[in-house]
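Only a single protein chain was left out; the remaining protein chains are all shown in position.
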Amino acid sequence: MHQVIRNIPRADRAVIDALGTAGVATVHEAQGRIGCLASHLRPIYTGARTAGSAVTISAAPGDNWMIHVAIEQLQDGDVMVLSPTAPCDMGYFGDLLATSAQARGCRGLIIDAGVRDIRDLTEMNFPVWSRAISAQGTVKETLGSVNVPIVCAGQTIHAGDVIVADDDGVCVVRQADAAAVLDKTRARLALEESKRARLAAGELGLDIYDMRARLAEKGLIYV
Amino acid sequence: MHQVIRNIPRADRAVIDALGTAGVATVHEAQGRIGCLASHLRPIYTGARTAGSAVTISAAPGDNWMIHVAIEQLQDGDVMVLSPTAPCDMGYFGDLLATSAQARGCRGLIIDAGVRDIRDLTEMNFPVWSRAISAQGTVKETLGSVNVPIVCAGQTIHAGDVIVADDDGVCVVRQADAAAVLDKTRARLALEESKRARLAAGELGLDIYDMRARLAEKGLIYV
Amino acid sequence: MHQVIRNIPRADRAVIDALGTAGVATVHEAQGRIGCLASHLRPIYTGARTAGSAVTISAAPGDNWMIHVAIEQLQDGDVMVLSPTAPCDMGYFGDLLATSAQARGCRGLIIDAGVRDIRDLTEMNFPVWSRAISAQGTVKETLGSVNVPIVCAGQTIHAGDVIVADDDGVCVVRQADAAAVLDKTRARLALEESKRARLAAGELGLDIYDMRARLAEKGLIYV
Amino acid sequence: MHQVIRNIPRADRAVIDALGTAGVATVHEAQGRIGCLASHLRPIYTGARTAGSAVTISAAPGDNWMIHVAIEQLQDGDVMVLSPTAPCDMGYFGDLLATSAQARGCRGLIIDAGVRDIRDLTEMNFPVWSRAISAQGTVKETLGSVNVPIVCAGQTIHAGDVIVADDDGVCVVRQADAAAVLDKTRARLALEESKRARLAAGELGLDIYDMRARLAEKGLIYV
Amino acid sequence: MHQVIRNIPRADRAVIDALGTAGVATVHEAQGRIGCLASHLRPIYTGARTAGSAVTISAAPGDNWMIHVAIEQLQDGDVMVLSPTAPCDMGYFGDLLATSAQARGCRGLIIDAGVRDIRDLTEMNFPVWSRAISAQGTVKETLGSVNVPIVCAGQTIHAGDVIVADDDGVCVVRQADAAAVLDKTRARLALEESKRARLAAGELGLDIYDMRARLAEKGLIYV
Partner (left out) sequence: MHQVIRNIPRADRAVIDALGTAGVATVHEAQGRIGCLASHLRPIYTGARTAGSAVTISAAPGDNWMIHVAIEQLQDGDVMVLSPTAPCDMGYFGDLLATSAQARGCRGLIIDAGVRDIRDLTEMNFPVWSRAISAQGTVKETLGSVNVPIVCAGQTIHAGDVIVADDDGVCVVRQADAAAVLDKTRARLALEESKRARLAAGELGLDIYDMRARLAEKGLIYV
């Protein structure tokens, strides 16, 4: 029942990095407005930003044993994604685990639970998106699994999926879709750039997007 | 049913600016401890601070169409105030809309829903007070209204009301009351200044406010 | 019923300061993973950090009268801890009270309610951990008590208990246990230091903590 | 500032009763899908159902003094609507106040706070929709107002507005609109009746409402 | 992107019914303590109880159009499971849709959003487990999908999975695992029965489960 999957697919590093540069809002729009994790996941410091391949962790409430197991499975460029099997806000992760993960090339942690040692993690530049900040420690008694599909903050995450995270939250892109989503992301960025200039010049979205007729048709009245 | 009110009253700009300088806590106290929006509205960056005339937006859940409509109604010095017609934490507003609003002189957004592109908005110095930060995009399918009275985070807001917002949250002052509230605000600020000096010198509030007799009368016992 | 206890025990100042330097997560672990206040208490600014002897305040909802009473009881090095007798997010405390408290040597406030004047408190370097930030003012009508035992954010706090607070939240150490907890804290810090070096060098927690056999025994399978 | 408005408009009793019989969901739809109070207001017993003219109460947190004042203003067929000036879940109302209100013909209470004596209120058949059930008592120290406009659970309520409440929650109808809304309600009820029979017979909404073409046009694919 | 999967696997009806009789707690334990949906899903009436094959619905926030589409896909014995693509508590479902669904043999609805017409649904004996009860109506503007995998209240649900729901909440069993889980469920029920008798006779769990030695070994002290 409790297992560690050792070999997982990963998307191309250049694709991952480019998605990370584009950021959560743009990537999520580019792939059809899907993939955002719930907004209760917040970065522990301002300006946190990362992208990587998901190493998933399913853990018992209040038990961080599986993080140690997961760290062995990390490759350079990975992001850990942990979901407890029942709601929990305890502090599963702190500076020692971050030191270990960072030594293996880990780029960050997404956790639908709590995290601690915020000051240290900030100094280490190890970004975490979490449900809570809590010093409350956990035990190492109950098994979980690593690299099985999990649900984290309302999204299914498979090992190797691309995780993009920044000030706006967290988004998942399926590993097999990453390259195609990047193409759409680039198209969207180009489009946004042209619109930004027009909007900055004072043109109205009503005109740029040609909305006036449809608003009238739906019945909007100006008084 | 769905309408855009084009002509709205606005308070005097100098009054608005002076209220903004005084800040939320002082203005709210000066007008009789009323007008604070609920505390779940938080600024998206530290040090955010604004004041302006409300352009109100009533929008369907997950639908930001009316923001485009509202932007056309903005005048220099306005603040947009958006309330969804049912609870929603989706990201209605981001850097493109902020670019457009800022081009028209808009000073910020109060939104009882979500916002995104936090990094860009911070760089643009476009302040937002929101219920959530969420990259989740919205649609443009359902009409709402602009400049009708709305309820936002527990307060009724009329178009043209003065909005004051800072690190402490958001406060509304009725447009017709703005000048009178400013007078009371100034009186309060002067009073606070004199008290601050005495308190900093070590005098006790118990003595400055003459509280000891009333505490004893109510039955407070020192052991 | 409503009383102010004037003489309270306090832990040794050097012990308190050393616990503060160690921080919440380490102190909480050192004393057996107990004492953390609930994670909804958050510092009002990044980097807030304090330690001190608790002066406890039991106050009616929306009534900050007892803070004035408590300030007279403050000694240099104290931290105020306030719990309302029913849930409340109103702004009990702001810059004037902070000025008064700081003038008496107070090192901060822990409050399971709201606080305001965030900008001023930050400039004053007066740290507060609170449930909410709210400009909503309070009244002075109903008595409470000072230095009686209270429950604050899920923990019982006695007057004179040691409060440690930082970015990770707030922890309480019983006054009588403070010296012993400091000894355990130091032992833990030394242990952590040695582990940190090994983890940074790439050794795995699985090996350092000798977990492989127990994981296998519990049934973990590698695929 | 604190006032009691004694003379308020009320809608026609027969109209109010007919709206009550139609129920919240239907009335809310009939008036254009507006007027629902937030879903955290729940009836204290199964099957609670009422309609009446609003007597509004603005009260301080944890202070039920104004309910006594409001009861004097009650007329036969009224419903009290109370909103605290800051969030509060304390038990403002119990069997004694219900006895007094019922003696004056009051048909129920809508309260965005707490209520107690649930067993007694149920036996008395005095319906209450509340945010919380709490035995925590309140004080009588701070003034509020009666029959001023209030915001309750996200809706503005004016004295004399029609309140409709049942298992689905609470809805407000403006006093001046009540008769017109009733007409639309009746039309809607008739329409629903005819649809219900067809749906019960196995016809699909897709066909009754002629949705297939529009679904295809928007791009829905059957696999 | 938006699709309706017409042919889905379903578990054996007798197996489904037997799982339903066993109930959520037992089934969840029998399959290894997995599959519970989050506890915020609550039945709309006491004693609600059902089991069936999942017809999944992914719907936009505040838009119930896809329920009409899903009803056409229902077979006798199915349960609808709806998850909005962003958090929403609006009333997606009421008595007309229930009439239609029931006419096609539908056994109930699991919805991580709101529902209305509680009185009618109760009289119809049409059980619903929901996040909220809300009369707030929805629109029919935006496409979703039917019978694609969804995440509902923290669990991934595939079309055809077995849904078991009762007073304790909701549990999902994978379609392919249903028969095996039923075997384990029966074994567990038999075991529980024997234990119940011994416990009722006053024997202690400490003795029945032979816990005393392990408690002592872990360090439990009796004072």
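Note that the chains take the letters A, B, C, D and E in the order they are written out, and that residue 1 is the start of every chain.
Note that contacts are C-beta pairs under 8 Å (C-beta built on N, C-alpha and C of every residue); 3 or more make two chains touch, one makes a residue touch a chain.
Quantities reported herein were computed from a predicted structural model and do not represent experimental measurements.
Participant: Among the chains present in the display, which ones are touched by the chain that isn't there?
Facilitator: So, taking every chain into account, the missing one touches A, C, D, E.
Participant: Any idea which of D:R10, D:R116, D:H158 or D:R174 touches the chain not displayed?
Facilitator: Checking the options D:R10, D:R116, D:H158 or D:R174, the one contacting the hidden chain is D:R116.
Participant: Touching the left-out chain: which of D:V55, D:M80, D:A132 or D:V181?
Facilitator: Of all options in D:V55, D:M80, D:A132 or D:V181, contact with the hidden chain holds for D:A132.
Participant: Name every residue on chain D in touch with the hidden partner chain.
Facilitator: Touch set of chain D with respect to the missing chain: 1-6, 45-46, 65, 68-69, 71-72, 89, 91, 94-97, 99-100, 102-104, 114, 116-119, 122, 132-137, 140, 143.
Participant: Which chain C residues touch the hidden chain?
Facilitator: 1, 32-34, 36, 38, 85, 87, 149, 151, 154-156
Participant: Against the chain that's been left off, what residues of chain A make contact? List them.
Facilitator: 60-62, 85-90, 134, 136, 139, 141-142
Note that only the chains that are shown with their structure count from here on.
Participant: Touching chain A and chain E alike: which chains?
Facilitator: Looking at chain E and chain A together, the chains touching each of them are B.
Participant: B-C versus C-D: which has more C-beta pairs touching?
Facilitator: Per the contact counts, B-C leads.
Participant: Determine, using the mean of C-alpha atoms as each chain's centre, which chain is farthest from chain B.
Facilitator: Chain centre farthest from chain B's centre: E.
Participant: Just how far, in Å, is the C-alpha centre of chain C from the one of chain B?
Facilitator: For chain B versus chain C, the centre distance works out to 31 Å.
Participant: Report the inter-chain centroid distance for chain B and chain E in whole angstrom, where each centroid is the mean of the CA atoms.
Facilitator: Result: the chain centres lie 42 Å from each other.
Participant: Between chain B and chain D, what's the gap in Å when you average each chain's C-alpha atoms?
Facilitator: 28
Participant: What parts of chain E, by residue number, touch at least two of the other chains?
Facilitator: 1, 85, 87, 89, 134, 136
Participant: Okay, what are all the chain pairs that touch?
Facilitator: Listed by label, chains in contact pair as A-B, A-C, A-E, B-C, B-D, B-E, C-D, D-E.
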